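A single protein chain has been omitted from the complex, and every remaining protein chain is retained in its original position.
Presenting chain A:
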């Protein structure tokens, strides 16, 4: 399913912006020795540092230009909060990275557009909470967004063990890719201009690629990135099925796909204001006030699967019937 519809125009904007954004990572490979177009070689990194935040903002605005459904937006905010809370758990311990696990699973369940937004909002919220805003943030946001987008684009038909296996493999791949791109971004800044591992403006692409490969292998691939890939894959395998079930249950309860129709008011007593499930209009027979409102018949199975875990946590399995606190 896809919570956020990606219109063709949005897809084109996304592709164009991603292509331009990729250049802000890979410019050391291609930058000419004496660019006529820029006054000084030193300007190129600054131009890209300014350009990328604008590109990220453009894509985010375009993705949400159709208006995000309130349920999708609340889900986005809550999942971003969970991700932001998970992130510091791994910081400090070398290579334990806990962000990608939920990002991959949520992107898988809620679709590519939602995955993209979740990647950006998660890292932005996490940066604000632990105060890590800096020039690196837009680059991290974009990389994480690509990870979420890719998870949403995996083949939809897979279920069960095959799905978990594919997700674990993708998580490991994405973890390596993220590390590689962030290294590539940091490469010119961490080394400066004249060590043997620095990029050489105007050198052949393969030559620079070789230097970068050595740099990334020496600094992080075998330590940090491998740790991140293993953590993500193991977390997906261990907790994946249960988390996928929880996310799918939430998606069914929210009834994102339901067309909202308005019917003439029936002469029934008015329902209480706090109808627990906002997706109420789905109920096919117009039974708006029944106790099981909004839980489509197909969703029952999901609820039953879930009740065991929910009871274990002291939720009583009846959280969907409990009076809801008004959120502020």
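By our rule, a contact is a pair of C-beta atoms (placed from the backbone, for glycine too) under 8 Å apart; a residue touches a chain by one contact, two chains touch by 3 or more; residues count from 1.
Here is the rule we use: contacts and distances are computed from a predicted model.
A chain of this complex does not appear here, and its UniProt-recorded name among "ATP-binding protein", "Aldehyde dehydrogenase family protein", "Energy-coupling factor transport system permease protein" or "histidine kinase" is "Energy-coupling factor transport system permease protein". Considering the full assembly, A:54 is the residue among A:54, A:162 or A:266 that touches the omitted chain.
Touch with the hidden chain on the side of chain A covers residues 9, 12-13, 16-17, 19-20, 23-24, 27, 30-33, 35-38, 43-44, 46-47, 51, 54-55, 57-58, 60-62, 64-65, 67-71, 73-82, 84-85, 117, 120-122, 124-125, 128-135, 189-197, 202, 214, 238-239, 242-243, 246-247, 249-250, 253-254, 273-278, 306, 309-310, 312-315, 319-320, 324-328.
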